[in-house]
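One protein chain is absent from this view; the other protein chains keep their places.
Chain lettering (A and B) follows the sequence in which the chains are written, and residue indices restart at 1 in each chain.
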Amino acid sequence: MSNKGGTAVPLLAARDLVKAHGRTQALRGASVELHAGEILAVTGASGSGKSTLLHCLTGIVRPDAGSVSYGGERLDQLPEKRLSELRRTEFGVVFQFGQLIPELTALDNVALPLLLAGVRRQEAQATAGEWLERFGVRGQEELRPGEMSGGQAQRVALARALITGPKVVFADEPTGALDSLASEQVMTALVHTARESGTAVLLITHDAQVAAYADREVRLSDGALAPVGVTA
Amino acid sequence: MSSAAGISVDVRLAWRLTRGSDRREWWRVGLTVAGAALATGFAQAAVVLASLDGHYAIGVAHGLLDNPGERHGVVFSLLLLLVPVLGFLGQTARIGAVHRDRRLAGLRLAGATPWQVRRIAALETGLACLLGSMLAAAVAVPILLSYWAGPSALAWAGMVAVALGVPMLGTAVGALALRRVVASPLGWVRRVRPAQRPGRVLLVATLLFTALALVTLLTPFTANPLFGFALVPLTVFALVLLVGSAAVWLSGWSSSLLGRVLADRAHSAAGLIAAERLRDDPWSAARTHAAVLLVTVVGTGFVGVRQVMLADLRGMRSVGQLGMDMEFYTTGLDLTAAAITVGLVIVLSALAVGTAESLASRRQGLAAQAAAGVPRAVLGRALLLESALPLAPAVLVAGTGGMAIGVWYASITTEYTTHNVPYAALLVPLAVYMCCLLAAATSLPLLRRSVRPAELRYV
Partner (left out) sequence: MIRMSTRHILLGLLAAGPSHGYDLKRRHDERFPQARPLAYGQVYTTLQRLVRDGLAEIEGTDSDGGPERTTYRSTEDGARELAQWAGEIAPPAPFVTNEIFAKVVVSILSGGDPEAYLRAQRAAHMERMRELTAVKTAHGADLATVLSADYALNHLDADLRWMTTTAARLTTLTAEVDTA
């Protein structure tokens, strides 16, 4: 299913990441590889540096030391403009909540990445409609995020993250605010779509049941990563 | 619990909460102090001038304050300056409102009564206003003594009344503003609610101003030139207030209309976001925008009137009809110009503060959107468009209104000068519009800070 530790060149690779927030050492030498089409779970207790790792991997923050390579480019050295472009075209990001623009309808929120890429509004909306249907939120096109349930909003967020056909989707506790049934619907939608389109997923979670949707798990503790599944 | 002990507990709590609050709450306190100081300064100057009766040789501004007629005009201008100052104070009260509401709801959860919470919050505002009024008084008293060796008891009483009245008013306004917030222990807002459209108060005010304007217009003041000179600004200001209150509606209504129309037609991401925000919450900036319009009307009207009046005065001088030095009149005009400029600056700060606060209350969402790939430039453009779109038609209407004042004044002032249209006034709306965009743009550095990943940690 995936290239577990295989010889293939990883899609995204971080080496010895170090990052401090003030006096708090969030990452101390974290290394991780993500292969094309793979679903990888990063688990760890709260405060173990999971979110900081995601921020480093997406180029939202620059690590104090270490490297992040993606498709031959060093993300930790790229200018902000190129990073924004990568996040817009090659990456999709889903957070626990907040990434949808509260004033825009579900349809416009999903169409937004296409609009940013210069696609005409009608065309973007038509494509967005298809994606909403795919995630089972048809009929909610005209709702604003505040008018949707948490599970619906997260599926809209997933549609928005996947509409540009990204190579990697980063999901930071995507079901953190949901009950178990909504969480199951969101995760199933994510896993099915990612498998169909061959999108790699980096899934950050503290929940073992969510991590079980992944092909592989790495565990962060004290700012460093250890693979899970290798018998000690 | 005795009420004295209750108050002292409240004061101590208010102080402790203010001290433990974050940066933005200090901004609110600082700006409230500044606003209260301005209000006290203007009101004290007005009160002292109003306490004078008859002729005095004050020796400032080429004798403009020497005679009761002109003094009344100055007093009136000072009181009118209170309008933008109060608007500014209203705007500062909104800074960090979400945080404050959450904190007050926390107090309710811990067992505080609604009234106690309201008192604590109002005391915060009241204490800041007290500090502001004390600072203003500390400056005003030496200035007063330097011009007037023995001020009358009436002047002193007025000064004291203003210095104490401003903080009391601030406390009352603070309690009023919070009447809805603290009713429930779980009353903290997840999302900033859309602002309400203005209600009956504004309607009554508008009718009042209309009546005032009509009465003034129908008064035969041209018979006595000095009386006329004092009354013209009154007429102008009454008209201006009328236009201003209409502007609140115009601004809110045009925001919502523009939002609806543009949201369906927008082709850029920034345009779409701005249009949907206007449609969602058209009244949020209506009051600030109305103040902008007020200043635009006053400014445009004033520049027109000034041009005509100067031409008229020159005409009078050339035939030897001028009663006073030319400087007497120009100083009066310059002082009015200065007052309008002060008003403009206050309005622009209110606009900047409003934009910054709207940004700050949305910073978590903005950080998440930026992280999800919405470029900062798009968010910035949306922010500017949100101010620029509804202000454009509004400033246009205000400019037309101001221009009408100038043209009307030119049409009735034909005795010593030929009838000409004061075109220079047309530059005023343009300049105000540019200043507004600049004021809104002062929030862009804050946007850069708001979309930092550190904000994501609290998402």
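Keep this in mind: a residue touches a chain if its C-beta (ideal position, glycine included) is under 8 Å from a C-beta of that chain, and two chains touch if they have at least 3 such contacts.
Remember, predicted model here, so these are calculated numbers, not experimental data.
*Asks:* Name every displayed chain that the left-out chain is in contact with.
*Replies:* So, spelled out: the chain left out of view touches A.
*Asks:* If the hidden chain were put back, which of A:T24, A:Q122 or A:Q209 would touch it?
*Replies:* A:Q209
*Asks:* Which candidate, A:A117, A:A177 or A:V191, sits in contact with the chain we can't see?
*Replies:* Within the whole complex, the residue contacting the unshown chain is A:V191.
*Asks:* Applying the definition given at the start, please give the residues of chain A touching the unseen chain.
*Replies:* Given the touch definition above, chain A has residues 45, 187-188, 191-192, 208-209, 211-215, 217, 228-232 touching the missing chain.
Here is the rule we use: only the chains that are shown with their structure count from here on.
*Asks:* How many angstrom lie between the centres of chain A and chain B, each centre taken as the mean Cα position?
*Replies:* Chain centres of chain A and chain B, defined by C-alpha means, are spaced 46 Å apart.
*Asks:* Under the definition above, what is the set of chain A residues touching chain B in their complex?
*Replies:* Result: residues 21, 51, 55, 58, 60-61, 84, 87-88, 91-99, 101-105, 108, 112-113, 115-116, 120-121, 144, 146, 160-161 of chain A touch chain B.
*Asks:* State the interface residues of chain B toward chain A in the complex, per the touch definition above.
*Replies:* Answer in residue numbers: 191, 266-269, 272-273, 276-277, 279-281, 364-365, 367-369, 371-376, 378, 453-454, 456-457, 459.
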